[in-house]
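Everything below concerns the one structure shown next.
With one protein chain withheld, the remaining protein chains of the complex are depicted in position.
To keep things simple, chains are lettered A and B as they appear, and every chain counts its residues starting from 1.
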Amino acid sequence: MARLNDSGQWIVMMGFIVSIAIFLLALVVAESAIVGKTTSESVLEFPKTDIQDLRSELMEMRWDKIETSEYQYDIVNLSLERKSSVIWYQPDLTGEVPVINIHYNNGITEYNEVYAEYF
Amino acid sequence: MNDSGQLYTIEGVAAAIMMVITAYLVISSASIFTPQEKHVAQMQLEQLGHDALVVMDTPRENGMQSYLAEFISSYNATGFNQTYYTLVNQRTDGTFDTLKYNVTYYYWDGNDIKSEVLVPEDYYRENAVKVTQWAYVDSLDKVVLVEVLLWRD
Partner (left out) sequence: MNDKWRLSEDAQLSIDFIIGFTIFMIAFIFVATMMSGLLVNLQSQTIDYDAVAYRTGVMLVEDPGEPSDWHLYDLSIQREDVERLGLSIGRNSPGILQQAKIEKFFCSSASSSCEGNDEFCFPVDYRQKLIFGDYPYNFHISLNEIDGDGSWSLGPEPPENHPYGYIRRSVLIKKPTYAIVNVSQDPTDSTTFKVLKVFIDMEKLYNLTDATKLNPAYLRDPLHENMSINLQNFTIPDTDLTSMQMFEYPGPVLMNIFPDFPTVLCHRDIGDPDWTFLTNNTTILFERGYFDLEGITDMDVVELRLTFTKIVGDGTPIQLEDYAQNPPLVPAVLEVKVW
């Protein structure tokens, strides 16, 4: 029996390899086209207003000499229920400068602060 | 001249050129292509609505109660409307925008979260944003969460 004519196998194989390589490169090109987030999506996602609100409310209560721990339960529960975010704060009056530790986490952004009240 | 294998060579060369061009295009144009801005209006509304709430929640003079706390403790919807409507709708050239809103506030009464509607307004599924603000209400001795649903008519 005559040997199979396999003189074209290199061509086919190289063609096959080359086309797969091109296909993969094309996939990479297609992926690189749409990356990146619109500015307004980032702005909406970051809870700037929530964090500012929390800080200003705590500071206002301190300036009005209201004990912030009294309303902690209100704030923590409302925030968890209505805004799906975890808030915790703890004033620390020992030490030279009174500080308040603030923690905020809405699942995407986590914020921690030690705010020193200079008198 | 023996030109067998010519096509093989041509194919190899063409493939190589193709790969090089592709690789070059991929690397040089890997820029961020930001798709169409759909959320701009939402962002603008949210920022403005929140600003107006902050303006209402800041006492105008030291020692006074803020307008927001006053309106909540006296259930004064007309007062709230007068202030908030101007803050949210007035432009710098004096003309007015057409934003509408309804206001609810939530508080913890020891067992549950309760809510009260301060300004009712019919909402028919327009694109709306919700902005919130903490308010310390002296008369109820509670911290409430004021939620304003704001949309453009």
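Just so it is clear, a residue touches a chain if its C-beta (ideal position, glycine included) is under 8 Å from a C-beta of that chain, and two chains touch if they have at least 3 such contacts.
In this text, all values refer to a predicted model and were calculated from it rather than measured experimentally.
Asks: Where does chain A touch the missing chain, residue by residue?
Replies: Against the left-out chain, chain A lists 7-9, 11-12, 14-16, 18-20, 22-23, 25-27, 29-30, 33, 38-40, 43, 52, 55-56, 59-60, 62-63, 65, 117-119.
Asks: Contact with the hidden chain only, please: which chain B residues?
Replies: 7, 11, 15, 18, 22, 25, 29, 31, 33-34, 37, 40, 43-44, 47-48, 51-52, 54-55, 58, 60-62, 86-88, 90-94
Heads up, the rule we're going with is that only the chains that are shown with their structure count from here on.
Asks: Which whole number of Å gives the spacing of the CA centres of chain A and chain B?
Replies: Chain centroid spacing, chain A to chain B, equals 17 Å.
Asks: In the complex, go through chain A and note every residue touching chain B.
Replies: Against chain B, chain A makes touches at 10-11, 14-15, 18, 21-22, 25-26, 28-29, 32-41, 43-44, 49-50, 52-54, 56-57, 60-61, 64, 66, 71, 73-75, 77-79, 81-83.
Asks: If you look only at chain B, which of its residues touch chain A in the complex?
Replies: Going through chain B, the ones touching chain A are 7-8, 11-12, 15, 18-19, 22-23, 25-26, 29-30, 32-35, 37-40, 42-43, 46-47, 50, 54, 106-108, 113, 131-134, 136, 142-145, 147.
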